[in-house]
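Structure first, commentary second.
Yeah, one chain of the complex is gone here, protein chain that is, but the others are all in their spots.
This part shows chain A:
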Amino acid sequence: MADLSVKISDLHLKNPVMTASGTFGYGLEFADFVPLEEIGGIIVKGTTLKPREGNDYPRMVETPQGMLNCVGLQNKGVDYFIEHIYPQIKDIDTNMIVNVSGNSPETYAETAEKLDALERIPAIEVNISCPNVKEGGMSFGVTCSGAASIVKAVREHYHKTMIVKLSPNVTDIASIARACEDEGADSVSLINTLMGMAIDIERRRPKLSIRTGGLSGPAVKPVAVRMVNDVAKAVKIPVIGLGGISTAEDAIEFLMAGATAIQIGTANFLDPQVTIKVRDGINDWLDRHGCKSVTEIINCLA
């Protein structure tokens, strides 16, 4: 049994397997399938200052080895989260992390400040990369100055571990990551979904209600691995890798590319027990290769 524990700034993870925001609900939805406390960290659904209804149906299209979604950050707002959801999840014995979105530096900061007060939420993931909202979201994540403005504002009001989730819809993701690091981010996670589109050729219309959506699933994995490696070379803060991971072998690729931890997203839909299988698979691989700790393979490329 190898030591699977890793550290993301002040955050101690039992193992490097986390769940990606928007794919695992609040964890509770999967409690029948996996022991939640055995997951390294659970990143809950994107939360905003005010409630959001999200976009119209249809919000999802199946694509080759993946799916497009344009959910659009449907959530009941941070106050509802604090009052109704936090009490249900605060005693889950793992890192419960809240993904935060907004439409201005001020709304991000205000949401983060409210979450700062929650004892059992040790970190937030600041989402500057949602491709499915008109205002805010990804618009901040595609320029260095936009990313910096959000990270700076949140940093002033949030004192625990701040992870910033990056958009792949940029020409140079490493420069965005550096901008976040410079403003005090503790970690960056990548990649959010890749913007895409699918067309119903009989009706000659986009298949999604808002025309475009974010692509996830195994189809995006090679893009994600490359970007994780680019970013890991560019920053000193720990990198969290995600994008199409569905097996332990996938996860190990990300770790070797420079990720300290990984997130599993879309694969939870195909196998609700995938998180624990990936954790066990990483352990088996380490044992087979005589590694005593998972840290031996992080950023280990020759």
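Note that contacts are C-beta pairs under 8 Å (C-beta built on N, C-alpha and C of every residue); 3 or more make two chains touch, one makes a residue touch a chain; residues count from 1.
Basically, contacts and distances are computed from a predicted model.
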Legend entry - Undisplayed chain, where the name is taken from the UniProt record, one of "NADH-quinone oxidoreductase subunit N", "ABC-2 type transport system permease protein", "ABC transporter ATP-binding protein" or "Dihydroorotate dehydrogenase electron transfer subunit": "Dihydroorotate dehydrogenase electron transfer subunit"
Legend entry - Touch with the omitted chain, as defined above, among A:D79, A:D116, A:D271 or A:E296: A:D271
Inset, instruction - Please give every residue of chain A in contact with the chain that is not shown. - result: 22-25, 29-30, 32-33, 45, 53-54, 56-60, 62-67, 69, 71, 74, 217, 266, 268-273
